[in-house]
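Structure provided below as structure tokens; questions to follow.
For this view, one protein chain was removed and the others were kept in their places.
Here is chain A:
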């Protein structure tokens, strides 16, 4: 529809397109809706078990809706999981995640590169050769220099802030490079640890080996960019595409429209299906309304994929169960005990809290077995190598009921036989967390532990619970929060939480301030290990040690209820994107 009207489209303001999408009365949308009845929904949870509606049929408009806008469209600045998933529509990396369902999605496959890296025997040099026929949206070829320049932008944290900075820490641990905007090199390619001997070869030289290096290169922060297309902070408003789609428009907090990038060729890209002719994103801050529109059929799926609202999932499960998936997200929802706050400095007091907690009640507070997740026994999600059912506190026994006798025993061992007082900190913008805080408070009260719930501003949490000194001052003995991996390995999940060298004065995620040299050493070993299976064994050891220290009370391995419209084709959930649908593979039935 739109491709025949390019002149009018050029005239129309971006917002007008978005409004059209909002009202979903565009000719395009109408036509697609009429064909809706032809497809039968595939069945409850079908997309978590395999590919739903396998198809190679092209065309149509894939319509996303969501209540939360992208944190940024700039691939070097985005950190929201759904943004990473979505970024594959318009960015490419040297390597990326396989377009396979479930656990198979976490294996890495070459994307811009012809093959996975040639790794030197000392594990410190990674060499890639680039494919032929790879181009940006203006038809110019993607060169090794463009990839290097894109990666260099991560160094300019004063301008390009917000994204993951793993590559900066791995390639330049001393912080010698100042970023492309302050680069004295005329071509702005001054970073020494990446070499580009010609346009088709790129070599990474690591100061020390890192077994997850390719995992990190697969993040969108490694996307290429031509220096003359870099608009620095403004780049996020219209990224320059290297993938199968390019931006027609984007208005923050309203939405985006992507159309085919005609310079992209399928022959150069083994991963991206690129089935729809057009991809639209509509932002609607009313989450209840988002669910209503999905159920009505106005849109295909929720881009945020954080789970349907209470009312949305009730309607969906009762009336349209076959359109619902219940995937696992790799997130763990948990309570963490800061070791520096009395009396949680005593391991027995920590154990008392763990035993006193009724895991079933906490699961119900999170939303129950479907919308909340499975009761968690330890702090490693099932999708990560090294995960097992290690359960030293019997969380999975007796249907998750509290073990009051054990709790009282531990209280005595802690020297507080009658219980103690503490404060639970919880983010006020997360209703499920507030509900778990209340449930935990109720459980603890039964063994004499008097917990006061302090609701903190969720948007400020990095300077409240993320600051060890504030935590101590406020006396938070229990912090309720959640965590998901940036990339699916033990390094990506556990290291920020339990490696003592990751304790920061603000934005701290090691809330327990656990700093055990033995655990820190194990992380070094695991990271240096290039065999993922062996590394997994080490992460398993770390996880057991952390469990034994009783610093964490895991609630659930999170699951979500997500909507999958009947017209979607090639739908499957991918562990690589924390159990979201693999967006770039989706198509729509005509």
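To be clear about the criterion, contacts are C-beta pairs under 8 Å (C-beta built on N, C-alpha and C of every residue); 3 or more make two chains touch, one makes a residue touch a chain; residues count from 1.
The definition used in the following text is that contacts and distances are computed from a predicted model.
Trainee: Pick, from "Peptide ABC transporter permease", "Phenol hydroxylase", "TonB-linked outer membrane protein, SusC/RagA family" or "Succinate dehydrogenase iron-sulfur subunit", the protein name that UniProt gives for the chain of this complex that is not shown.
Mentor: Spelling it out: the chain absent from the display is recorded in UniProt as "Peptide ABC transporter permease".
Trainee: Would you mind spotting which of A:133, A:252, A:270 or A:431 touches the chain that isn't drawn?
Mentor: From the options A:133, A:252, A:270 or A:431, the contact with the absent chain belongs to A:431.
Trainee: Check each of A:169, A:265 or A:311 against the chain that is not shown and name the one that touches it.
Mentor: A:311
Trainee: Among the options A:365, A:411, A:479 or A:550, which residue touches the chain absent from this view?
Mentor: A:365
Trainee: Kindly state which of the options A:159, A:396 or A:423 is in contact with the chain not pictured.
Mentor: Answer from the full complex: A:423 touches the omitted chain.
Trainee: Per the definition of touch given earlier, which of A:439, A:553 or A:584 contacts the omitted chain?
Mentor: Once the missing chain is taken into account, the touching residue is A:439.
Trainee: In the complete complex, the non-displayed chain touches which residues of chain A?
Mentor: Within chain A, the residues that touch the unshown chain are 309-311, 313-314, 317, 360-361, 363-365, 367-371, 423, 428, 431, 434-435, 438-439, 441-442, 445, 452-455, 457, 474-475.
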